[in-house]
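Only a single protein chain was left out; the remaining protein chains are all shown in position.
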Amino acid sequence: MQFAFTEDQLLFRDTVAEFFANECPPEKVRWSWDDAVGRDASTWAALAEMGVIGLTVPEAFGGMGMNEIDLLPILTEAGRYAYPAPLVETVAVVAPLLTESAPAAIAEKWLPGIADGSVIATVQLDDQPFVNDMHIANLLIAQRGDQLFAIPAEHVRSTPQVSVDGARRLFSIEWDEADAELVVSGEAALQAANRAFDRGAAATAAQLIGLSEQMIAMTVAYVVDRKQFGVPIGSFQAVKHHLADAELKVSFARPAVWAAAYGLANGSADVDREVSMAKCFASDAAEVVARKALQNHGAIGYTTEHDLHFWLKRSWALASSWGDAAWHRRRVAHLLLDA
Amino acid sequence: MQFAFTEDQLLFRDTVAEFFANECPPEKVRWSWDDAVGRDASTWAALAEMGVIGLTVPEAFGGMGMNEIDLLPILTEAGRYAYPAPLVETVAVVAPLLTESAPAAIAEKWLPGIADGSVIATVQLDDQPFVNDMHIANLLIAQRGDQLFAIPAEHVRSTPQVSVDGARRLFSIEWDEADAELVVSGEAALQAANRAFDRGAAATAAQLIGLSEQMIAMTVAYVVDRKQFGVPIGSFQAVKHHLADAELKVSFARPAVWAAAYGLANGSADVDREVSMAKCFASDAAEVVARKALQNHGAIGYTTEHDLHFWLKRSWALASSWGDAAWHRRRVAHLLLDA
Amino acid sequence: MDLTFTPAEEAFRAEAREWLEANVPVGLPSGDTAEGFALHVEWEKKLFEARWSVVSWPEEFGGRGASLWEWLIFEEEYYRVGGPQRVTQNGIFLLAPTIFEFGTDEQKERFLPRMAAADDLWCQGWSEPDAGSDLAGIKSRAARDDERGGWVINGQKTWTTRGAFCNWVFGLFRTDPEAARHSGMTYLLVPLDAPGVTVRGVERLDGDEGFAEVFFDDVFVSDDLVLGGVNEGWGVAMATASSERGLTLRSPGRFCAAADRLVDLWKRQAAAGEYPERIDSLRSDVAQSWMEAEAYRLATLVDVTGLVKGVSQGARSSLTKIYWSELDVKLNETALRLLGPAAELIETSPDAVDGGAWMKGFEFALSGPIYAGTNEIQRNVVAERVLGLPRK
Partner (left out) sequence: MDLTFTPAEEAFRAEAREWLEANVPVGLPSGDTAEGFALHVEWEKKLFEARWSVVSWPEEFGGRGASLWEWLIFEEEYYRVGGPQRVTQNGIFLLAPTIFEFGTDEQKERFLPRMAAADDLWCQGWSEPDAGSDLAGIKSRAARDDERGGWVINGQKTWTTRGAFCNWVFGLFRTDPEAARHSGMTYLLVPLDAPGVTVRGVERLDGDEGFAEVFFDDVFVSDDLVLGGVNEGWGVAMATASSERGLTLRSPGRFCAAADRLVDLWKRQAAAGEYPERIDSLRSDVAQSWMEAEAYRLATLVDVTGLVKGVSQGARSSLTKIYWSELDVKLNETALRLLGPAAELIETSPDAVDGGAWMKGFEFALSGPIYAGTNEIQRNVVAERVLGLPRK
């Protein structure tokens, strides 16, 4: 029994965290809001160089052949720095899906590109109305009922949608089966889609943990510094209790997210329940933390001149993506009660 | 437009409040826990003398011929003093039911006795598993599907049940239709039962407001007096905010309870919704207030030597009687959304 | 107890409804951008021309001398037909009651009619960079200038809502730097086109330029722009703040209309038949939000019954402020949960439901627990001044 990351995993995480600290400071997030494309190819390339983008791609295709546990700390850091790029879609969802479910020809066609950073992949499962980052993607994996298809981006017609998080890029899309390659169909496709959904949800939960930790850190720094009535506002009991509640939420969501990654990596029989619990707790935590962070910042946090709002809005968006807390709570209820 | 009680109503309330202050101090509630019967006939008789018991009985039968609005402040005081007796059943529910729905013979038989205090009535509607105060009642009004019956108490077989509130007396009962008189049947009976349920719920909500106000008052007195760390604990911001939250809950439940009484008295088309909103808010408020009251009393409130627990337990019991908050919220949802 | 309106009041309602239904503009953009603001001012001028802009004011100042009950009725009707939030609200709901209470006759005549007509557009100048919740911590100074018969202001105000679009600001300035924290302040009315005033717009959470910083650099204001007594500004400001917390700024009409829209959204989503489980699981939350708005309406009826008899809300206005601000958040949050993954779409997004109004409403609502004194401060006030807990 060892519910912790290895030294190697933590070292890799620290390296990536340092990279984000340098390459994805808040100004970069702000740029991503303002820029028409809002995606920085060089950062993606550097992450590919570091092995992050190919982390889940098998070594045979030039990747690291690592699993969801290895990926988790990386995604948490990506959340912490509000890194605007389709890591969840490409690394957490599509690469494992192609690895597990695609015929050799399709896997060989796309996985090496993912690993070396030249292929950006995104995904749309049933019930997901929008696709992330279609504007920079080369590959779309999409579900239609009990079939999963691979569609080269040039065959996808997309309409931009606008998120409250200006750094996100959402699209509604259309495509024709004539332009698509069948990846897998039937029961196997439904299972693959379910597994893909679980991976997306768990990866998003990991990002929400990082986002939440960062919002707490920003708020602590602010309330220690900000004085009213002649004292730091962080000395008021109401402020203390707000922040203690925030810390409480994150502290008990975090192990649930770890357990989901562990369940995915080890083919747990209860993986659906483990993932739903993770996303439920991480979404709830992020929403509470975001509220407390804004309330304790007061008016300064209510301006877009301050950086806090990047984290608030990313939290809102991710909390309701890949199933919101209520959706996942219902799924757990179903698994517990209707068995 | 005048959303307030009249001077007369307030005067009557003050008289009754003074009566309870003298005749139903906490020691009387404690006695009611310990005594086998736990009901004080002389207090009931005095209330009948004052007109409280016959408040809703028509003047023709010796009552006051008043309505739900007149009754509301009285029930609130009964809640405030945790008065242990079937006021809701006899005064709020059965007397109006017999007045509105019973054939003359039945009304003439029972209503004068209710008004003069010699008849204590209780009630069981469908879905209510237990009956209050069967041990002292003379009359039971009971629903069986689309029929309402009047059963003299001697024909009711009862088994005592034990409530967490030791001053309550609950019974599961059995009775035979051969011993019962039919009060009303068919659609009219269903309507009468629904109206009776609304009256019981609104009356219980009124008691919950009084209970809540009293728990706040007790807690305020305690935290002003109790010192820790060299200061009254009421000076800590966490304690202040607990109590502010409690006051907030009661302040916005109270007008909803008034509106329910008004709706009942004036035959509002939306009376079901108005009553359910009242009971939902009053139950939620009482539960929150009880939690805050106990938490701010600390260990002293956790003993039965202190009086607080009488109020806590009455609140818990009444919050889940005549429909709990969730039940009434669902009813409002149905009325709002399925129309 | 009587929850019916008089025939005269019902006639007032009918008249208001008829006019509003015919005239309330549809799909006005946010009033917190320069372009939107201009359109809103146009609408408010129309309101004024039909004498609906300040119904509760005396006729001589542009109102109808309506009772508080009639004012409530007007607000209900205004929001029921989808009337937009008033960009003049900080003038008509906050400054105006203060002018009625503390202003000279000359000030009333000079300011009120132009305010009613949306000719003058007023913003608040309370907060400063180091004085937010701690309003008594303000540092902006107004120094006496006997020669010119007035005051010379230096300093800075911040979080001035719609400051970038208004032409007047009211606020507190320190006129006796030696006085204790809550003394030595004066309530001044300052034209924003006065020499030495600089206004810088600040973008709000929702992307609108709704805030402004206002800088004062040797700005002269004459004595006739002092509201209430010199060095007595704190007491005057508290009257304004009480209006801000209490019912004038937030009539139940707005929340009840929003709650009805939420019910309508639920029904539309249910009728569309998508995600039935999500829709179904939110039944109780929708009902709860609707009831909370209704409870606010009922509590207001109690308060107004008291006010009509001359019983002021006093510190209980802090309960009101906590309640409406948290209700507003919850109501919009419930709508966003109904929308699921579409919740994040905003106004400019083609697939946004109801034009992104719910996310906009949510973002706007989040300011409620912060401004007009944070809800933490309000809870202190409730505990200390309603319940009597010790200050220290």
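Going by the order they are written in, the chains are A, B and C; count residues from 1 in each one.
Here, contacts are C-beta pairs under 8 Å (C-beta built on N, C-alpha and C of every residue); 3 or more make two chains touch, one makes a residue touch a chain.
Quick caveat: nothing in here was measured; it's all calculated off a predicted structure.
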Legend entry - Which displayed chains the hidden chain touches across the whole complex: A, B
Inset, instruction - Identify the residue among B:Val239, B:Ala259, B:Val275 or B:Val289 that touches the chain left out of the display. - result: B:Val239
Legend entry - Touching residue (missing chain; options B:Ala21, B:Ala60 or B:Ala326): B:Ala326
Legend entry - Of B:Thr15, B:Asn67, B:Gln128 or B:Ser268, the residue in touch with the unshown chain: B:Gln128
Inset, instruction - Touching the absent chain in the whole complex: find that residue among A:Arg30, A:Lys109, A:Arg144 or A:Arg330. - result: A:Arg330
Legend entry - In subunit A, positions touching the absent partner: 1-6, 69, 216, 220, 223-224, 231-232, 234-235, 237, 239-241, 243-245, 247-248, 251-256, 258-259, 262, 266, 277, 280-281, 326, 329-330, 332-333, 336-337
Legend entry - subunit B residues that touch the omitted chain in the full complex: 127-130, 159, 161-165, 168, 170, 172, 227-229, 233, 236, 238-239, 291, 294-295, 298-299, 302-305, 309, 312, 316-317, 320-321, 324, 326-327, 330
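Definition applied: only the chains that are shown with their structure count from here on.
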Legend entry - Whole-Å separation of chain centres (CA-atom averages), subunit B against subunit C: 40
Legend entry - For subunit A paired with subunit B, centre-to-centre distance based on mean C-alpha positions, whole Å: 52
Inset, instruction - Please list all residues of subunit B that touch 2 or more other chains. - result: 237, 241
Legend entry - Numbers and ranges of subunit C residues touching at least 2 other chains: 376, 379
